[in-house]
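Every protein chain but one is kept in place in this view of the complex.
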Amino acid sequence: MIKVGIVGGTGYTGVELLRLLAMHEQAEVVAITSRAEDGRRVDELFPNLRGHYQLAFSEPRVEELAGCDVVFFATPHNVAMNLVPQLLAAGTRVVDLSADYRLRDAQLWSRWYGEPHASPELLAEAVYGLPEVNRAAIAGARLVACPGCYPTAVQLGLIPLLAADLVDPAHLIASAASGVSGAGRQAKIDNLLSEVADSFKAYGVAGHRHLPEIEQGLGDVAGKPVQLTFVPHLLPMIRGIHATLFARLRGEPGDLQALYERHYADEPFVDVLPAGMLPQTRTVRGANRCQIAIAVPQQRDTVVVMSTIDNLVKGASGQAVQNMNIMLGLPEDSGLGQPGLLP
Amino acid sequence: MIKVGIVGGTGYTGVELLRLLAMHEQAEVVAITSRAEDGRRVDELFPNLRGHYQLAFSEPRVEELAGCDVVFFATPHNVAMNLVPQLLAAGTRVVDLSADYRLRDAQLWSRWYGEPHASPELLAEAVYGLPEVNRAAIAGARLVACPGCYPTAVQLGLIPLLAADLVDPAHLIASAASGVSGAGRQAKIDNLLSEVADSFKAYGVAGHRHLPEIEQGLGDVAGKPVQLTFVPHLLPMIRGIHATLFARLRGEPGDLQALYERHYADEPFVDVLPAGMLPQTRTVRGANRCQIAIAVPQQRDTVVVMSTIDNLVKGASGQAVQNMNIMLGLPEDSGLGQPGLLP
Amino acid sequence: MIKVGIVGGTGYTGVELLRLLAMHEQAEVVAITSRAEDGRRVDELFPNLRGHYQLAFSEPRVEELAGCDVVFFATPHNVAMNLVPQLLAAGTRVVDLSADYRLRDAQLWSRWYGEPHASPELLAEAVYGLPEVNRAAIAGARLVACPGCYPTAVQLGLIPLLAADLVDPAHLIASAASGVSGAGRQAKIDNLLSEVADSFKAYGVAGHRHLPEIEQGLGDVAGKPVQLTFVPHLLPMIRGIHATLFARLRGEPGDLQALYERHYADEPFVDVLPAGMLPQTRTVRGANRCQIAIAVPQQRDTVVVMSTIDNLVKGASGQAVQNMNIMLGLPEDSGLGQPGLLP
Partner (left out) sequence: MIKVGIVGGTGYTGVELLRLLAMHEQAEVVAITSRAEDGRRVDELFPNLRGHYQLAFSEPRVEELAGCDVVFFATPHNVAMNLVPQLLAAGTRVVDLSADYRLRDAQLWSRWYGEPHASPELLAEAVYGLPEVNRAAIAGARLVACPGCYPTAVQLGLIPLLAADLVDPAHLIASAASGVSGAGRQAKIDNLLSEVADSFKAYGVAGHRHLPEIEQGLGDVAGKPVQLTFVPHLLPMIRGIHATLFARLRGEPGDLQALYERHYADEPFVDVLPAGMLPQTRTVRGANRCQIAIAVPQQRDTVVVMSTIDNLVKGASGQAVQNMNIMLGLPEDSGLGQPGLLP
């Protein structure tokens, strides 16, 4: 039985890790930390877990976490980068769901996060945890930086086009929308139901922190720098990301449907929908799955890709478990087999 | 032109007062206070008001407020009771939307609000602002205590039964549900969309602060003490209160539909629906109206009354404007004439 | 491997059966019928099932269904009662999720459903599939009538009080609320998002078809007739039922919390919450679980019970699978082990 620790268990990615790991037959959560909720049972805070966990939150202690086979960081940025060096030194593997190790360039990281990076020496070692791109490297990794939610949806949607060099990489557009759970479980007026229900808005248009991560990942695939205009929006619902992606075709693209199906033929968690079917966030609700559709409206020179995930699953905790499975040589879909919850 | 001041303008009852008063042809808001937002334009915080107000929030200053004809308190409890004495002394009329002056008994108030009352000498003078009960007293009042949202819906629903002495007053039941805006515009995890959307729960079952207010009001109508089992619930939506009320009939009640229609025949803002039609919160959304239906299922001895309001309008700011109109001798429906927003 | 057939697979209880059975290691769906969708793959209609089923809808044919070990009817009323006799004759077990076999009295059934019963001879044999009451009888049954969604929540909430003879059985009250999925997947204006989102209403106050079912079940437990005032409401959300139950205590009830905990101590899918915690529909979303809380507000003589389920799981398809497991001697929680989806 794999012993799992979770740092920062009171947020939505924390409770989602607990939900998914409750269905994982080879992993057991032995420690979950929270300073604020120290001593409180997790199923008191999250009553959906009653009957599944006896565990209580505890103060984060390196010694305890170091005894785990793998530790997940389900924290805001700026926590993992301070603790990870000690855990790696103790031989513990780490899957970081935060942004701390997603960018390879420490200066770029500092520019977007407004502070120096605390363990820049690990940035080169950290593997970007998008299995569809880095599966082999993840398998041997000590430290995996789990992609952000938007970056997962946007990259999975655009990668086949860039890998096949079919579109102008300097003028990519992502109009993406997320459920409010992406904003975390924090007391903010902006995320009250009364503020965001029954409404829709763009935000972060001037510059969202997921932009450099996406451009880095897509640039790797394209083999050259890419430029993305990224406009995130807030949806009046809890879970789900839908990315609508636009790119200018360089010429006659051939059969894009076939290209996508081929590209993801062996991927267990990327599902290219049949031609004519469009994805909906609800069909991946609770599931570790990305559903994708491709269209070229009016047969002009702009291709549109629609890519959907559950931001808390394939966009966070599900992908984290998928990474853990790969790192530890377990079946990649352990704990991740359930269908989406529909309706 | 009536000069209006609003204390505590950054909450939902504040912005709703501004919305309603923008349509009021004889009133003008000349001051709106907020310590936190001092100097900020109200239409910057509430962009629905762009083009309707040039006003900015200011620090509350008694001198400025005292220059108004009427001052609304759209504050949490414990603000009005400290300022109102000075405003009354200056000759300013007050409509308090908070709980400070709703209970006549200062000790009862202290028991439910956990602190001494700061101006108990005004409790006897304050008029409980339910026009359907106290219209005449409101007309001459200096200080009106606007009813709570649940109390408005519950009392308007039960009053005809109690006034006609048709039901057991010791075993009334109210199963009521409110949109989340009733919880105010405050940064609390409990009211995040991700916590309350797509869910339903009871709360405050052990004792909600609106209980003594309702029992006081109903007791006045009944001419004897009443006892109410009051269970509020939280609805996954912004606006609206629906109270489902149960009472045991003492005997053959006669035509209850006719009784209700007669009782409210002259009330501009209470609408007894035709027999067989049930109220929905959406049909009073944004409107200063209470819609009511009555049923006696299976012709047994339990009567069911359904009573709906918009918690921010007839349950708060609309009723406050109605009270102001009555106090100042204006047409009672000034600023309150628009239909509900449906769908 | 248990061979499962589903009649009427295009509704919400149908797709929910498919979701749950996809996680059931000892059961395999081999036939799913729909006249309207004959020949269409189920994962085309319900893309959450992509990768989980290769199955297509087919016309209902008795011969094919008779080859199954168990057949679920996920149909409106008036379908099962015509087909079940033939399936039983062929030795197939049946779990009927519709209302056809829930009432023992054919005349009562006809009065509420407006037509004669097609196989009244089976009403005496059919076992009412509430495992918490009838587990032993279910184990040997050929035909199980799965309880309605409201009846499950209401009965599980009131049973301990009635079994212990603590309350007046002639004046029970249920103020219950359901998500819109309870109304089924049918093209009706009344259930459009634009009609029911952002609103709340009572319906069926004059008489809901679940009333006789509840009164029959509670009467069995009480050992005498009971009378219930039942007011269902429609919630602006997809899944979830919350029943708020009121009963008059006959005397000093003792420790109700302990009573409930004792009553359900061995039940895998009924969860009496710790004192002071109130249930929310979201904590049972997607889970086969009933969560219950008890309160006696102001220590008066009215007890309040709150009971929540997911109407599509413990209120329909999950309970159906639970019944199947019991009928076939499988572990009762097979396919039903996953936690609720929160947030």
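Going by the order they are written in, the chains are A, B and C; count residues from 1 in each one.
We adopt the following convention: contacts are C-beta pairs under 8 Å (C-beta built on N, C-alpha and C of every residue); 3 or more make two chains touch, one makes a residue touch a chain.
Everything numeric in this text was worked out from a predicted model, so none of it was measured.
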Quiz item: In the full complex, which of A:Glu195, A:Asp220, A:Asp271 or A:Glu332 touches the chain missing from this view?
Solution: A:Glu195
Practice problem: Taking the full complex into account, find the residue in A:Arg111, A:His171 or A:Lys188 that is in contact with the omitted chain. | Solution: A:His171
Quiz prompt | Candidate in contact with the missing chain, chosen from B:Asp69, B:Asp198, B:Asp301 or B:Glu332 | solution = B:Asp198
Quiz item: What chain A residues would touch the chain not displayed?
Solution: 171, 173, 175, 177, 194-195, 197-203, 205-207, 211, 227, 229-231, 233, 235-240, 242, 244, 246, 248, 278-282, 285, 293, 295, 297-298, 300-302, 304, 306, 308, 343
Quiz item: Mind pulling the chain B residues that touch the left-out chain?
Solution: 12, 15, 18-19, 22-23, 44, 46-52, 181, 185, 197-198, 238-239, 271, 273-274, 277, 279-280, 282-287, 289, 291, 312, 337-343
Quiz item: List the chain C residues touching the unshown chain?
Solution: 12, 179-181, 183, 185-189, 191-198, 236-238
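To be clear about the criterion, only the chains that are shown with their structure count from here on.
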Quiz item: Which chain's mean C-alpha position is nearest the mean C-alpha position of the whole protein set?
Solution: C
Practice problem: Could you give the separation in Å between the centres of chain A and chain B, each centre being the mean of its C-alpha atoms? | Solution: 45
Quiz item: How many angstrom between the C-alpha centroids of chain C and chain A?
Solution: 36
Quiz item: Counting only residues that touch at least 2 other chains, which ones in chain A make the list?
Solution: 12, 181, 185, 197-198, 238
